[in-house]
Structure formats: C-alpha cells, structure tokens
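Here's the structure, in structure tokens; my notes come after.
A single protein chain has been omitted; all remaining protein chains appear in their positions.
So, chain A:
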Amino acid sequence: MTESVEAKTEAASGTASGTAADSVPGGYAAARLRLLQEESRSGPPRRTALAELTDQWLAALLTGGAREAGIAERDGHAQGVALVAVGGYGRGELSPRSDLDVLLLHDGSADAPAIAALADHVWYPVWDLGLALDHSVRTPDQARKTAGEDLKAQLGLLDARHIAGDAALTAGLRTAVLADWRAQAPRRLPELRELGQERARRHGELQYLLEPDLKEARGGLRDATALRAVAASWLADAPREGLTEARRRLLDARDALHLTTGRATDRLALQEQDQVAADLGLLDADTLLRQVYESARTISYASDVTWREVERVLRARSARPRLRGLLGGRGRGGSQAGGAGAAERSPLAEGVVEQDGEVVLARAARPERDPVLPLRAAAAAAQAGLPLSLHAVRRLAAAARPLPVPWPPEAREQLVTLLGAGESTVGVWEALEAEGLITRLLPDWERVRCRPQRNPVHRWTVDRHLVETAVRASALSRRVGRPDLLLIAALLHDIGKGWPGDHSVAGETIARDVATRIGFDRADVAVLATLVRHHLLLIETATRRDLDDPATVASAAEAVGSTTTLELLHALTEADALATGPAAWSAWRGSLVADLVKRVAGVLAGEPAADPSAPQQTTAEQERLAIEAWRTGGPVLALHARSEALPSGEPAEARAGAPASGALASGAPASGAPDRRTGAQPGTRSHAEPGAEPGTESIGVELLIAVPDQPGVLPAAAGVLALHRLTVRAADLRAVGLPEELTGPAAPDPARPAPGAGAGPGVLLLSWRVAAEYGSLPQAARLRKDLLRALDGSLDIVARLAEREAAYRGYPRRRGVHAPPPRVTVAPGSSRLATVIEVRAQDAPGLLHRIGRALEDAGVTVRSAHVSTLGANAVDAFYVTDASGAPLRPVRAAEVAREVERALR
C-alpha cells in the first residue's frame, strides 16, 4: 500500500506544481507502470487507483492547457470548460489496457481556436504515451443531441463523471442526460435490447464458450452495463443477488488478461487461460472458466428477468389506451375476459397455457400431483418457440415431485419433444437448468454442467455442446427411422466427459443407466448404448482408415450391428460435428463419412430387416368387433383407458391394442353399437377422467375401430379424431378377412359395397393410441356418430379443420420455430405384396388425415399402416396397392411419394 500512496503523492505533487506534470508525462507513465506491476494490489482497488491517477494527470493537463489557451479561471479552475470521463472510465474502473473515454465539454463562450488549442494540449500527451483515447469536444447541447442519435454515446454519458474544470457544466450535463434518458426510455430501451441481442448473436453466450469474449458475449460486461442503464431509466431494476460480485470477477479476469497479453483484448483465448488463472491466484484454467461461467450465468439471468420486466411494463403502458377503447366501444368479449386485467390465455398442452407471449401453468395445473408437468410445459414452450415464464419454472422447481423410475411413457415422449424442437430448445433448457430442474431429471448432468473442455476444435462447454447436438440432430430427424433415439443419443453422447478414462466407454455405462431409467425397453437401451460408445467411430474410421480395406468396413459393421443403428450413428456423427465448431465438419469430412456409411450398409444389408408387414395376431376382441362391423355394416368402436402403470418393457404389447391389465376400471370394453342403443352403451362409462385418481393419471386411450372395407376410411377416421382434439400417438391399420363360417349365416346388407375380391368379406381394423390435447376425452358414441357422418360425406372434415386452424391463427404458435420439411420416400423392395410409402414429418393436428387424403387423391389403396409419433416427429409407413390390389410400379410409386410430400408442405 505504501508504494501506491507514494505513486499518488507524486502524481498529486505534479498537479500542485502546475506545469511539472503536463510538460513531463513520464511522471504519470512511471507511476502507472509501478501501479500495474504492484503485486499487492489488484481487482477493484487497483482499477480505482488507476482511474484516480489518470484523473490527476488529465486534470493537470487541462489546467495547463487552459492557461496557455487564455481561458478564464476562477479559484484555479478553468471556466466554461470541463473534462468529463465517460463509459468505463466514468465509472472509475480502468483496466490496464482500457480506452480512456474522455469528453471535453465547453459552453461555447471561448472562441473556437482556443478550444482547439486546449484539446490538442490534452489529447496529444495521451496519444504520445500510446494510450487508446476515445475523445470528443462538445457543448452540452451537442452532447445531448449526439446521445439522442447514438445509443452507445448515450450509455457512455450515463456514467459521466467530472474530472476537472467547470464542475457546474458537468453537473448540468449529467442532470440533462439522465432526464432525457428517463423521458425517452420507452423508445430507447427496446433499442438497447435489440443492440444486446445483436451482440449476443455475433459473440455468442459467455457461459458456454470455451474462448469467451468477456465484454461483448451475452452475460458479459456490456450486458452488466446495460442493466445499469435500465436501472437508471427507473423503469425496472435487475435482481441484485450476486450481480456486483459477478461483475467484479469478470473485470478481474479482464485485468489479468490485459496484463498477460499486453493488449486491449477481451477474448479469453485458450493459450492465455493458464497464465490468467495463475495471475488471479486460481488453481487452474478450468477453475477460472467455471468462475467466469458462473458469473456470466448470473448476469445473463439478471438480464433475462430485467428485460422481460421492461417488456411487461412497456406493454402495459402501450396496451392501456387499447383496452379502454375495447371496454368503451364493443362489449364483445367483456364477459369472456372474466374480470378486469385477465390476459388472453390459450392452451398449449394439459396444464400449460400461453399468456402474453410466455408459457405459464394453467390455473388447474397441479405440479405437486403431476410429475410430468415440467417436461410437458418445457416441450410445449419449445415447440411453440416461446419462453417458459420464470414464475412457472420456479413453481415447478418448488412443487414438482420426482418422476417415478422408470419414467412413464409420457415423460419420455415429452423429453424427446423438447429435444426435437430445434433452436428454441436451448432457451427452454437453460430456464430449467437455471432452477436446477435438469439435474433433478438427469442427475448425471451435474458432471457435465459448466464443464470446460480444453480442446481447440470445441467451441462450447460440454453441457451446451450436448444440447446443441440435439438441436442439430432435430434437423436431421427426417433421415432416421427412430428420431427419438437420435435425440436422446445426442443428449447423452458426451455424458462420460469428466470421468476418468475414455469418455465413450464411461458414457456407455451412464447412457445405459439413464436410458433404462427414462423407460426405454431393452432393445432401445442397447441401441443407445452402442450409439454413445461408438459416437466417434464413423468420423475416426472415415478420416484415418483405409476404406478400401474390407477389414476396416467389416470391423465398423461389427461394432454398429444393424442398419437402423448405422443410420442413427451417421446422423449423430454429423450433428455432433456440427455442434462442435466450424472446424469439425466440412463437405470433405461429410463425403468421407458418407462413403464409409455406404460401405458398412453394404455389409449389413445381409442382415434380415424386421418386416413390419408380418401378419399380426388378431385378438379375440378385435375379431369380435370385426364381426360386429360386418354384421351391422357400420363402424364399431371400443375405447380403453390406458394408465401409466404399464409393466416396463412391454409397450409393444400395449401398442398393439391389447387392453392394459389393471388399467380398466370399468372392466368391459365399450363397444359402439347401432344408434338405437347409443344412450345406454357402456362407451360413455369407459373413458377415464384425467387426474381423477392420483397416481394413475390416464395418458391416453386405446381406440379400436372396425369398419367394413370401403374407400376413405383412414382420412375419415383420422379427421374425426383431429376434430375431437385427439392427438394420434400411434396407429395401426390393416384389412382382415373374416372366416367364412362366421360370416356365412348372416345376410350382408345388399346396399353395402362389395368386399375385396377373392378372400372373404373385408373389414378394416384400426387400432389407435390417442391422447387428448388437453381436457377430457370425448365419448365413444360421439366419435362413432361423427365417423358415420364423415364416411357418408355429411360431415365436411376439410372445412371444419380449416375453420379450426383459422381460429388459431390469431395466436403466433411456433414462433420462429422451423421444423425440417416433411420427407416422403418409397422404401425399396420391402414388401412383395404392396408398395411401402414412408412419411416422416413434424406432428401436427390433422396430419394423419392429410396424409390419408393425399393417398386417396393419388388413387392408391391403403392396405395397412403403421403410424408412430416419437416426440414431435411422426414416422409412418403405409402399405399401398393400386386399385387391382397389386404393388405400384416404381415410377408410379415415386410419383405418389412426391404427390404426398407436396400435399404436406
């Protein structure tokens, strides 16, 4: 401390002796150097001391210059001119290589040459010392005008601080600038926000970058300054917890960086990190980065909250006149609003609504009884491209109970949906992460959280890299048959980082455990484990091994095992590389990997592929329904409530339509019978009220429909379900021939269309797994009635669905979220009896109806269909034939695929 006091005294004595300091800048330079080399002082005291030292020097320069230029003086202070520090220097925080932001203020009383001479006298010594100087010469009015035009100038002036000269001049400017800022805040704060977002786009997010820019990146020093500006506007204030400390740490790191590099850089490059950490007295570079990331998280988080608050305040102000107009003018909607101040809410999912551009919990939501709610809300928010409100996340974090192990199917689906939403996943994931919900869902996440990786190819921390890989993978979801496995593998592929040894090996064990816990069956767990274990196999083999060597291809094929896994691994490789950094993926690498994949696929092609067209067992119930349909000549329905308490590892059985034992409160399946019995039919009994019994919330129903074979069944049935707001999670359609001895005695209705030629009378059996978008399930009787009307053409499904869509258009659903386009392909040679059309698309209300209609329009007959929804992705296969029951010719099949794809765009 004594040294610095000396330094200051020297500088002060320089000022006192008048001309000594300004004629000999070496005095300041030496004192500055001593201060920066001093071991004992760092951090805020050093920044303050440096600012003070500089103040004294500049003050002496101004005084000397004013005398020379002949400017009037009073009490030793120049009149009508003032030297003002702005920006970081104004805050009294000078880093070793910071710019000096200085404004020479004058009131216009002195003539122009005198002011120019004074400016030269102050600026030149600064330049001569090689210091970066950001300078301007203005009158207070000019300064205010510049601030009005240039937001950055305005921000600098908010921190204006008097150094020397006419103190009243500076004080006047400060007052005026602050008053202007407050008056113009509603217009300028959005500008400031835009500026920050632009900066974040350019420099990325500090908390995830391995070589972050401490100043410009999101969560960096500039954002902290912006928060001060918001506070100065009196419109909103940031949550203060930890903010000062976070800023201090970032400034300290920047000081050390300036001293290490000897340059005014703010980017904490890999090669400087060790030295900076040592200068700060930290254990190693990882500790430094973690500290920097935590600080950035605090600042980012404070920014998010503050800016949302600003938006809310501004919206409330601008909405007031409009509201008044509504109340005074049209009375419409007054009663709907349900009281003053009720904001418009539109449902997104069970227990989740959109309000004011944010996703919040519905009033009826019970986080303490609904363990899937956090994931459901997050998935809905990500899919809609909306932020999850802070309040909702906090409430979920406080109240939600842990998910049972293994996870119920809905939780798994929601996780996949969340991961598959593309770019908007990141924000929602961050929101959950900030309140600790992610580590609660996936305890293994803790190890990769905020984990830096010392690897020049990587850009992100491990956790962000994993989420980023899922984002990239979602864009590739049309390329694979199991997008759910791709997304989960993307999230887990580096989960082994932070454990000793090869991270792929450690990761395999963890991935197995996680996949089992989140409820995948044994086969899927094995695929996920392979994907994580071998996520580097393709890229390493392709770039380092001889692809012409059969042994190379054979060993890769052995590791991968199946074409399905290969397809997934290929997509994962690309997503992983894209999410790593710009150097990790190129067309060059892509072509090598594609070449390897093609060769491995050639080896694996010998493996028998599962044939989904294999005849399935018809259950007794399905047969009963089929016969009843045939007898009555109309559709017959059965609804089964399906609870979450499925025996694990048996979802296939449940999907095939077998009643889940123990889940049937009412026991007997409901059967939609002819109209005259509608009133008393048990169908109305069998539907379960969601959440009626805690612990066994129904997540959907099995719906069986049997219809005598006729054209248009698929679009009609799918359309009716869409109209009743039922989401199709899985569907299975096939034509069954009834045994002759069963159908023989009953005389078929002569008006009915003739069944398919050759075999016995045909009945189409559709088994669906459906879930209500929100609210309770409809009654079987109503579904049946609508299905009848749809089949005879008296219900115009197309028009009704269009109406529904138009009603939704008011809400910006899926804001800024772009799903990859649908993809329709012909599966080559997978069945001799029918052509297989594969459809992969973003799930949407009425999707299956549209596909069915497109197939009908193309003039093909759907013999059977296998529809599954994996997260937000629909993966469907349709077995189609031409009118004569034969497979399509290849050219025609390709045409049909194109027509369907066009219809879905």
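We adopt the following convention: a residue touches a chain if its C-beta (ideal position, glycine included) is under 8 Å from a C-beta of that chain, and two chains touch if they have at least 3 such contacts; residues count from 1.
To be clear about the criterion, contacts and distances are computed from a predicted model.
Between the listed names "Nitrogen regulatory protein P-II", "Imidazolonepropionase-like amidohydrolase", "1-acyl-sn-glycerol-3-phosphate acyltransferase" or "Sugar ABC transporter ATP-binding protein", the UniProt record for the complex's undisplayed chain reads "Nitrogen regulatory protein P-II".
The chain not shown here is touched by just one of A:218, A:412 or A:589, and that residue is A:589. Annotation: of A:228, A:267, A:545 or A:724, A:545 touches the absent chain (contact as defined above).
Panel shows chain A; residues 543-548, 586-589, 591-592, 594-595, 598, 825, 828 of it touch the chain omitted from the view.
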